[in-house]
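Okay, here's the structure, questions in a sec.
Shown here: the complex without one of its protein chains, the others still in place.
And then chain A:
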Amino acid sequence: MVIECKHVWDHISGYLDGTLDPEVLAVVQKHLEHCELCSAILDSTRNILILTADERVFELPLGYSERLHARLEAEMQSIVPKKPDGG
């Protein structure tokens, strides 16, 4: 079975997540074997998702953790973490 490139693109996300049905996966995989275009799109998408998930993309503000724990310390005193009926 032959599939057009633009139909392969519809399955890129599912392919990366491993959620495609076996029949669809087989067709997509076969297409990828000989299509440079779709392979490059898949590779670039996978690469981009690895980069965007990298922890270093976003920096924490200086002192963030200290301020967070100081605020928790100050406010937790007056909070009882229980259900209203918890006694």
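To be clear about the criterion, contacts are C-beta pairs under 8 Å (C-beta built on N, C-alpha and C of every residue); 3 or more make two chains touch, one makes a residue touch a chain; residues count from 1.
In the analysis below, contacts and distances are computed from a predicted model.
**Student:** UniProt names the one chain left off this complex as which of "Fe-S cluster assembly ATPase SufC", "Methionine ABC transporter ATP-binding protein", "Succinate dehydrogenase" or "RNA polymerase sigma-70 factor (ECF subfamily)"?
**Tutor:** Protein name of the absent chain (UniProt record): "RNA polymerase sigma-70 factor (ECF subfamily)".
**Student:** Where does chain A touch the missing chain, residue by residue?
**Tutor:** Chain A touches the chain not shown through residues 6, 9-10, 12-14, 16-17, 19, 36-37, 40-41, 43-45, 47-58, 60-61, 64-65, 67-69, 71-73, 75-76, 79, 81-83, 86.
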